[in-house]
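Here is subunit A:
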Amino acid sequence: ACGDGTQDDEAGGAAGDTIVLGFAQVGAESGWRTANTKSIQDSAKAAGIDLKFSDAQQKQENQIKNIRSYITQKVDVIAFSPVVESGWEPVLREAKEAGIPVVLTDRAIDSPDTSLYVTFLGSDFIEEGKRAANWLVQEYQGKNETVNIVELQGTTGSAPAIDRKEGFAQGIAANPNFKIIASQTGEFTRAKGKEVMQAFLQSNPDIDVLYAHNDDMALGAIQAIEEAGKKPGVDIKIISIDGVKDAFQAMVDGKINVVVECNPLLGPQLMDVVKKVVAGETVEKRILTEEGVFTQDQAAAALPNRQY
Partner candidate 1 sequence: MTTLTTPTGVRLAKVFTGRQRYVPVLATATVLVLMWIGASLYFPAFGDLQVLLNVFKDNAFLLVLAVGMTFVILSGGIDLSVGSVLALSTMLCAWLVETHGWSPGVVIPLVMVIGALGGSGMGAIIHYFEVPPFIATLAGMFLARGLCYVISTDAISITHPFFTDTANTMVPLGDYRIDPSVVLSLIVVAIAFVTLHYTRFGRNVYAIGGSEQSALLMGLPVAATKVAVYAVSGLCAASAGVLYAFYTSAGYSNTGIGMELDAIAAVVIGGTLLTGGSGFVLGTVLGVLVFGVIQTITNFADLLSWWTRIVVGALLLLFIVLQRVIGARKT
Partner candidate 2 sequence: MPDDPQPILQMKGITKEFPGVTALADVDFRLFPGEVHALMGENGAGKSTLIKVLTGVYQAEAGESVLAGERVHFSSPLKAQQAGVSTVYQEVNLCPNLSVAENIFIGREPRFLGLINNYPAMRRRSRELLARVELDIDVTAPLASFSLAVQQLIAIVRAVDIAAKVVILDEPTSSLDADEVRQLFRVMRRLKEDGVALLFVSHFLEQIYEISDRMTILRNGRLVGEWRTDELSRIELVSRMIGKELSVLEELEEQPRPELSTLERQEPFLQAEAVGKTGLVAPFDLAIHRGEVVGLAGLLGSGRTEVARLLFGADRAETGTITIDGTAQPVRTPRAAIGRGIAFLPENRKTEGLVGDLSVRDNIILAMQAARGWMRPVPPRRRDELIEKYIAALSIRPADPGALVRNLSGGNQQKVLLARWLITQPKLLILDEPTRGIDVGAKAEIQRLVVSLAADGVSVLFISAELEEVLRLSHKVAVLRDRHLVAELANDESLTADRIMRTIASGEGSAA
């Protein structure tokens, strides 16, 4: 794929009828992200949009460079998933001056100047945290015993980690019997999830609930719980976010209790938006992706349809 886009784009897409979309991806840090990338590539092809793609390897400075390079290459639309919410104004202003519309995907930016982008297409991490909490509140409805929760945070400083923590905290705030007794970063990875969970289990004899900011950490933690001689999903209830295939499998096996979906398959929606933007149609400032909350009883049915 690496040579594909090079030949047919000499004119920089300024004229002609194929739309040129420059997409600056965060990186390839997880299966979720790869699914996101694939979805965008596939739907661009399907929609006949010429996609220019770049990978910032999780670094904001790289992403800025990539966006700036799309500006010099004069693409029709720029879309990107911001590494972080802040710090985009200077480069987006350049895009604006160059008359290139910008679509945000997956994560928002916190600029007060909303004219810098056309629309934001993606999920709301705070909302995801809240949904996770809601399930918990419902699960323990009517019971008054203390519920000891341990939390596996995402990478320190990353937007999903911050927001999912906050959303969850808001969601359980009304119930004083929910206690987060330990919260540590598992860096969104299975290995760290397992390692941290193992330490949690050593220092906290009675953990009732595990809240993991993503599936990978939950999957790692499950193994730690099993090695400690406990049953994940039963002795310790597990809430996780994302909804990758492996997590659904774990739900089917009864090891995860609930998964809050965070949908990476933004491609088709993004291509629609891009076409509309190029055609000059107005689009909503905020387009939410369709996301569900899956519990064990829904898992078996949903599993075959999971694409990532």
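Please note the rule applied: a residue touches a chain if its C-beta (ideal position, glycine included) is under 8 Å from a C-beta of that chain, and two chains touch if they have at least 3 such contacts; residues count from 1.
Selection rule: all candidates are chains of the complex that A comes from, given by their letters.
Quick caveat, the model's predicted, so the values are computed rather than measured.
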Just to confirm the interface: in this complex, subunit A touches which of 1 or 2?
1
What residues on subunit A touch candidate 1, complex-wise?
1-6, 10, 12, 25, 27-28, 34, 37, 52-55, 57-62, 64-66, 68-69, 72-73, 83-90, 93, 110-112, 155-158, 161-162
